[in-house]
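Of the protein chains in this complex, all but one are displayed in their positions.
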Amino acid sequence: MPNILVIHGPNLQLLGRREPETYGTMTLDAINQQLENLARELDAHLRIEQHNSEGGIVSLIAEAMDWADAILINPAAYTHTSVAIRDAVAASGLPAVEVHLSNIHKREEFRRHSFIAGVASGQICGFGVQSYLLGLRAACNLCSSSHS
Amino acid sequence: MPNILVIHGPNLQLLGRREPETYGTMTLDAINQQLENLARELDAHLRIEQHNSEGGIVSLIAEAMDWADAILINPAAYTHTSVAIRDAVAASGLPAVEVHLSNIHKREEFRRHSFIAGVASGQICGFGVQSYLLGLRAACNLCSSSHS
Amino acid sequence: MPNILVIHGPNLQLLGRREPETYGTMTLDAINQQLENLARELDAHLRIEQHNSEGGIVSLIAEAMDWADAILINPAAYTHTSVAIRDAVAASGLPAVEVHLSNIHKREEFRRHSFIAGVASGQICGFGVQSYLLGLRAACNLCSSSHS
Amino acid sequence: MPNILVIHGPNLQLLGRREPETYGTMTLDAINQQLENLARELDAHLRIEQHNSEGGIVSLIAEAMDWADAILINPAAYTHTSVAIRDAVAASGLPAVEVHLSNIHKREEFRRHSFIAGVASGQICGFGVQSYLLGLRAACNLCSSSHS
Amino acid sequence: MPNILVIHGPNLQLLGRREPETYGTMTLDAINQQLENLARELDAHLRIEQHNSEGGIVSLIAEAMDWADAILINPAAYTHTSVAIRDAVAASGLPAVEVHLSNIHKREEFRRHSFIAGVASGQICGFGVQSYLLGLRAACNLCSSSHS
Amino acid sequence: MPNILVIHGPNLQLLGRREPETYGTMTLDAINQQLENLARELDAHLRIEQHNSEGGIVSLIAEAMDWADAILINPAAYTHTSVAIRDAVAASGLPAVEVHLSNIHKREEFRRHSFIAGVASGQICGFGVQSYLLGLRAACNLCSSSHS
Amino acid sequence: MPNILVIHGPNLQLLGRREPETYGTMTLDAINQQLENLARELDAHLRIEQHNSEGGIVSLIAEAMDWADAILINPAAYTHTSVAIRDAVAASGLPAVEVHLSNIHKREEFRRHSFIAGVASGQICGFGVQSYLLGLRAACNLCSSSHS
Amino acid sequence: MPNILVIHGPNLQLLGRREPETYGTMTLDAINQQLENLARELDAHLRIEQHNSEGGIVSLIAEAMDWADAILINPAAYTHTSVAIRDAVAASGLPAVEVHLSNIHKREEFRRHSFIAGVASGQICGFGVQSYLLGLRAACNLCSSSHS
Amino acid sequence: MPNILVIHGPNLQLLGRREPETYGTMTLDAINQQLENLARELDAHLRIEQHNSEGGIVSLIAEAMDWADAILINPAAYTHTSVAIRDAVAASGLPAVEVHLSNIHKREEFRRHSFIAGVASGQICGFGVQSYLLGLRAACNLCSSSHS
Amino acid sequence: MPNILVIHGPNLQLLGRREPETYGTMTLDAINQQLENLARELDAHLRIEQHNSEGGIVSLIAEAMDWADAILINPAAYTHTSVAIRDAVAASGLPAVEVHLSNIHKREEFRRHSFIAGVASGQICGFGVQSYLLGLRAACNLCSSSHS
Amino acid sequence: MPNILVIHGPNLQLLGRREPETYGTMTLDAINQQLENLARELDAHLRIEQHNSEGGIVSLIAEAMDWADAILINPAAYTHTSVAIRDAVAASGLPAVEVHLSNIHKREEFRRHSFIAGVASGQICGFGVQSYLLGLRAACNLCSSSHS
Partner (left out) sequence: MPNILVIHGPNLQLLGRREPETYGTMTLDAINQQLENLARELDAHLRIEQHNSEGGIVSLIAEAMDWADAILINPAAYTHTSVAIRDAVAASGLPAVEVHLSNIHKREEFRRHSFIAGVASGQICGFGVQSYLLGLRAACNLCSSSHS
């Protein structure tokens, strides 16, 4: 039964209240509920965290080296600016799945580059809450293939 | 029951024979088999095509306006060079899911830009055959949300 | 009586069905009808072709060396990506008029560069079907000046 | 009967005397005569101005808001450097046709960008005096479509 | 009576001690005193915060959605690097006034771009403490216009 | 009692008539009236000029060396293209306040660079007519600090 | 006795008719004759193909995996635009020699970059028909070194 | 006896008053006096003009086609922004010598590019008033070589 | 006896566990031990801190103004992204020595630029733990030269 | 019987000792022996030089104007940095063949540009010692075509 | 009586033999003769050197610190590539006049940037041998102004 660290980056606590034309009307709690439901179905254990601070996310990932089998991360704004989170993911040695609610490749130029992508196993974007759910499937799949 | 056009771009007919360190050892037939299996599970109907020609893919997409509910496409090399396929996807008005076997954001600079991403609903990359399977789930989900 | 090759590039077969807010509601057949009408008025003979394939357009232009006096071309998406069509036009030695339905200089950055413009006599864009009609006048005029 | 403001930009008073290998041997007076002839044929009324000063052209366009139905402009050198003329065209709210004697897309890099194109209806270039005549047809057509 | 959140970004706690040739000799306390005086005059209520942490500023802005009518922010170094603060301002839906003590457009190249400007109502820079005072006037004015 | 030269750049004579969604519905006369009112309150004397010509603005600034204490300038389109106005401001040796009705940092890429900012004391943008009023306060403040 | 696939890219069927000042007056048939003569001398077997279509060339290369020992390719215009042909060459695993009639490094900027070079063994350009003949020698040499 | 048009660009009327650390303390009148003295020595006739307006300089150059043998021009700020003056110089067909008081290659990046240099015979910069005097010698020399 | 603040940036707590092929197998504790040993030899006093948070490092540096004589900093990932730390170092007025375990000039493009270098006395990189030890010597040397 | 100057650029004296994975194990003497053998076969006379100094190579080429019929040059590192060698080749008026052991288009970005290519007849790269031998054939061929 | 070091850069020994359409038919000896003649007239003493080697020119300039009052240098190809000569000129502390036979601003892009210009007093280009003669006048003038 894989242990998966789920990280929601900055401002995601505002989901449902924030720019619904871009991010939809579902709250973070509702997304987490759907993730938990799917985790039960896939027989996975989740630890879900939301952080506005880059350093906090770095620490979270570093500590996950000791217990987690994979990381599911929506780095939000830090996607485009954080070398520190990139380095943390690489240092952790854990397979990481990067997800985004919106299709970042359709937005402002500065959102098209991800520092995280260079160290993640893969990236899923543009499907709203489904990005998370597909990402969880991908993460579980990565765990099972590395365990087999 | 959604109708989904699945397009494999150039050189994908060589899968399993071609650069296995990048693309894995699974053949295109095996991938298609897995897609059909999942389609049955998700109650979807697939039409699967592989094309080496840009113009052929353009025609395929244009014709899909008349029967398909969504497109699942791995544009392969044309991802980075084809405005014509981009325009075809946009013209079709169909929701499109772009998938890649490898994580294109980790490869040569010229592979990091996708002309298709600007008109696709979302993008999934880096998970090997799972990219296709997750993409099919995403495509079915897009159909059901636009139908409801 | 000049012979003019009229080429419609990829996706133009969808005109009238495709993104009407950008390309209008007139079909390709209707445009061709207007071109034929004007050709009669200007005493020109047209051969009209639509192709989704870059190689197909290259072959068409190469063969036109033997019978045509000028080329009227809307290269559509290939405007921005095709060196092969550029080389074909240059190789043909025929005067070429490049036309676009929309004003490409107002659209996405990648649509502002034309590989064809470097070898065409001139460019007309932004006037919808009128771009074609003005282009036909320009092509006939080029024929008559090179014949006199 | 549409009223059209025709603007010739800087140095165009020298036409026929200036670099004939690029701009031809026809004088500005001869071009204007051909424009007036075509205007009679198309049942349009022209006011033709030549200005070397950017500010003068800006004022001309601003005043045209009160009487003109369209603008036919060859901004010449200001094509590439004038945000002020761009803003004037946009502010006027009038449909504008941008014309150039030479094919600007074939010349020095700095001539390939037009600040005016972003606010014009369309652009015609490369056909010598025919650029103006085709442009007048386009302008009249724009007037009739917006009047109908 | 508008409620305004005033945010001082990183290192501003050092004002008066730090590079006086660039930032002047006035301390942050003195600036805050002048802000409070003007707020009394303009009948506004201020909450003033200084933070060295990007995540801390993000949280502050997110929470302000519940009580503030406008934001007056000097993002200091985060101006040029923080997409997270940009997203927080956008998510808050509050009008924001961006201020800088120095004229950032006269300094190093990397200080000329502001991620915040793209989501702020306006920007004031170069006037030292007056940047704050003018910014407070602007913020109050934005509140009154949106309230009327 | 400071003497302040107020310069409105090209096309600003059209305010209220021009693109109201960007520039608002207030006319230039109304803005000038508000400036005069505030000048009386601040005990300043204004000379207000509007010019469409770059050279005209250059001359105006050069002559101001003999009588003015500060310049309040909205260079409009010349913001982005005029080295001559930049040089005039620098040559005048007068403190200059650059203002813009709209937030230029949110608009087209070419509007984000100001040649004037490099020689101005500060910049205020995005607050509509308030940009001018705040700018006048800033200019008066600069005069009083350099006089004391 | 090595089997070598010789590919002539788009427009090369026009050799001898096309821009002789750049490409010389020799026809493609004459070049092929010289290649066959040299092949006999070097004891090699050639299959020679000319294609205007990118997809056609991709397919040709893919099929060559089954019978060829090396590829001699003049990708012509596709040199600069085709990732698909690059991928096909890489996928084939065959040594490839890239040749050009003209010295592409002396021509337009866009002709100086080759997508094929990154996967070819080497490149020969600028020697007219000799580029092909030297390339055939290089290809045979590559076969013999990999066979020994 | 050659006729030479001497043009001083914008803001040069301020010489001696303007930024003396960059441009020295000599007035424009004093420079003109030295030019007249040298002209007498070299047996040349000068017409000296100073203009703040780009259009004014364009007109001056165009009219010089009828009487001048060479142009000596310090385009000042227009050096870096005026395609119109470049076109006027080219159109005039007259040899032109471009001079600058300061060494423009040592100053801000935007001053290092000259639109005029591309059509001038040569450029002299960095020697203060000597730039003009050397430039006059160069202009006379160009006249005598083209006359012989 | 100089007081030196030693700062280890984000993820350095993982040293010895993290990507040993890049960063070696020595733990942070072992490095600190070596630093303390050398400090005793050089008669210096160290305060050693590790922080994952940008804001935390900013605060640390600001507070060091009151007690430290120099800073020895390995900013790790923040080297490339943090203007805030750059500003803190500049504001502190303390001599700073920037060190890196790996040779950052040999790694990914984005690691070659250091925001800190612009305000540090010097930079040492590529020598593993020796980078720190040499950096401590450099820092002590800077203290003694500024004290003498 | 053509006289050919063969130039080996900097560091090539180390061949066989230097980075064998990139440059092979053959020494420069062995390459020269093979060149002499082929020269005998092709009835050519060679003068072979190796130089580490840019100026030395420039002098060698200049002197070759008096006796050589062609140049065969591997400029090695100077390929990418030497305008002086480029100018020497152009000044010599001799046909030049540029060769490289490795495929420079596959290596670091800075090795992909050749200053020499712009003045050479052609370029051959990527075939190890065969690059030299093919280059000698090309050089002899150039001599015979210019002599006939 | 000023001592002036005159340096001719690489390939200039070929003048008169080399590309006469660009550099004219005058030999270096003839230029030197004209320089000596003018030096006598201006009461200056010249030491004239030609060097193909960058290091040789660096040494020459360094030694000139001990005896010369000014440098007149045509760095030829090294203009665009040599930081070492730039540093030598700066280190010498001598006023330097940079001259070029051709107008470098009209030639290939890479010839438009001069590393020397950043440390020279001024630059003269485009006047053939007159560039040297005007440069000598400028150098003498610099000597007399720094001596007075």
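General observations
Per-chain residue numbering starts at 1, and chain names A, B, C, D, E, F, G, H, I, J and K are given in the order in which the chains are listed.
Following the convention adopted for this analysis, a residue touches a chain if its C-beta (ideal position, glycine included) is under 8 Å from a C-beta of that chain, and two chains touch if they have at least 3 such contacts.
Keep in mind that what you see is a predicted model, and the values were worked out from it rather than measured.
Under the touch definition stated at the start, the shown chains contacted by the missing one in the entire complex are I, J, K. Touching the omitted chain from chain J are residues 9-11, 13-14, 17-19, 51-56, 76-78, 80-81, 108, 110-111. Counting over the whole complex, chain K has residues 53-56, 58-59, 62, 65, 81-84, 86-88, 90-91, 115, 118 touching the chain that is not drawn.
Contact between chain I and the unshown chain involves residues 103, 105-106, 114, 117-118, 120-127, 130-131, 134, 137-138, 141-142.
Everything that follows uses one rule, which is that only the chains that are shown with their structure count from here on.
One simple way to say how far apart two chains are is to compare their mean CA positions; for chain A and chain E this gives 31 Å. Residues of chain J in contact with two or more other chains: 118.
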